[in-house]
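In this view, the complex is presented without one of its protein chains, the others remaining in place.
Chain lettering (A and B) follows the sequence in which the chains are written, and residue indices restart at 1 in each chain.
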Amino acid sequence: MNRLAQLLEAALFSADSPVSLSALEALDRDSTRAEVQAALEELREEYLQSGHGVELVEVADGYQLLTRREFAEAIAQAHLVTRPRRLSAAALETLAIIAYRQPVGRAEIEEIRGVSVEGVLRSLQDRGLVDSVGRGEGMGRPLLYGTTPAFLELLGLRSLETLPRLEELSVALRSPREPGEPFE
Amino acid sequence: MNRLAQLLEAALFSADSPVSLSALEALDRDSTRAEVQAALEELREEYLQSGHGVELVEVADGYQLLTRREFAEAIAQAHLVTRPRRLSAAALETLAIIAYRQPVGRAEIEEIRGVSVEGVLRSLQDRGLVDSVGRGEGMGRPLLYGTTPAFLELLGLRSLETLPRLEELSVALRSPREPGEPFE
Partner (left out) sequence: MSVSIAVENERPFVVELDTFSGPLDLLLHLIREQEIDITDIPIARVADQFLEAIGSLDLNEAANYLEMAAWLLRIKIQLLLPRPFDEDRWEDPRAELVRRLLEYEQIREVASWLEGQADLRSSQFPRGWMEEQPEQEAPPIVVQLDDILEAVQRVLEAIPQPVLHRVVPRPLDVEGATSRIVAFLEEKGHFELTDVLDSEPTVADVLSVLVALLELARIGRIRLSQQQPFGKVAIAGESTSTTS
């Protein structure tokens, strides 16, 4: 591998979360974006060709090295790594609403789910998956929530655009409330 | 690389402390110690031959993948590590034993966990979660470990509201043996 690919590999190794293309570019002032992208491609190829236990993955608007799926069981059984705890149905539904309607207030989430979401919202915030992103109009100027890069990373998504589009879902429904339509 | 070398690479990559040879052996029951050593050699060779940004290093308590020194400065300047860290299963289990049995020596922790804990213990110490609190009786007067104030703080153990309810804990309290079963 060329030196830039080596530097990128070392950097991706040292990072604890996905690294954006611009952060990778900043590692070496003499390299252009195109060169960085070519080196990333070389790295990806090298892992595939030589047969490695890790692979280069594009996630959360960045790049990350992850172990290959087939080794997960053995590593988890050896207690070298804990798998993240699975999310509850309540947490998943709340995340789904926030992902599609962000920025969205608690009242609207509760209206859709039909239950109080205070506890689940707090725990999603504690886990860093959602965060308050501003305040809404109206009474009490409610906090509005949105998803974080950690949310994308948890799901292995490249960006919010890779979420399935609503019209692709099997349940047909008119689009979310028209702007200006009153809250009930 | 062969499959065993790939598995070892994935395990060393994801573990949060050096992994001992015996722990690496435990990853694949079908492989002998000699095969594991040969695969480690293959991994080391691969990093050298293909020119990688990382290398396989043998340290006192096992094996570790480290980024090559020459890239350290560029990476440090890029500030790629930012996020709160979670502890591995091995670290949590060791921490749990120390928390409940302190002051406790390494031999006793290893007896309970059934594996060497040297690397994990050092990394818990580095992180300020446990510390040596004295020396025990007996041969060699072994160091005894206990948890630190930082550990209590991390768990928020002072606030009663965060305490788990009894029924949540009861699973963890299932007696390791049948009541009344005789001991040798």
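What we mean here is this: contacts are C-beta pairs under 8 Å (C-beta built on N, C-alpha and C of every residue); 3 or more make two chains touch, one makes a residue touch a chain.
Everything numeric here is computed off the predicted structure, so don't read it as measured data.
**Q** Out of A:5, A:24, A:39 or A:87, which is the one that touches the chain we can't see?
**A** Going through A:5, A:24, A:39 or A:87 one by one, A:87 is the residue touching the chain not shown.
**Q** Of B:38, B:99 or B:143, which one is in contact with the hidden chain?
**A** Going through B:38, B:99 or B:143 one by one, B:99 is the residue touching the chain not shown.
**Q** For a quick check of understanding: of A:1, A:23 or A:112, which residue touches the chain that isn't displayed?
**A** Answer from the full complex: A:112 touches the omitted chain.
**Q** Using the touch rule from the top, list residues of subunit B that touch the missing partner.
**A** Contacting residues on subunit B, toward the hidden partner: 10, 13-18, 64-67, 72, 75-76, 79, 81-89, 92-93, 95-97, 99-103, 111-114, 127, 129, 133, 146-149, 151-152, 154-157, 160, 162-166, 168-177, 179-180, 183-184.
**Q** By the contact definition given up top, give the residues of subunit A that touch the hidden chain.
**A** Given the touch definition above, subunit A has residues 13-17, 57, 64-69, 72-73, 75, 79-84, 86-90, 92-93, 95-97, 99-100, 112-116, 153-157, 163-164, 166, 169-173 touching the missing chain.
What we mean here is this: only the chains that are shown with their structure count from here on.
**Q** In the complex, go through subunit B and note every residue touching subunit A.
**A** That would be residues 1-2, 5-11, 13-16, 19, 23, 26-28, 46, 50-54, 65, 67-68, 71, 74-75, 78, 80-83, 85-86, 88-90, 92-93 of subunit B.
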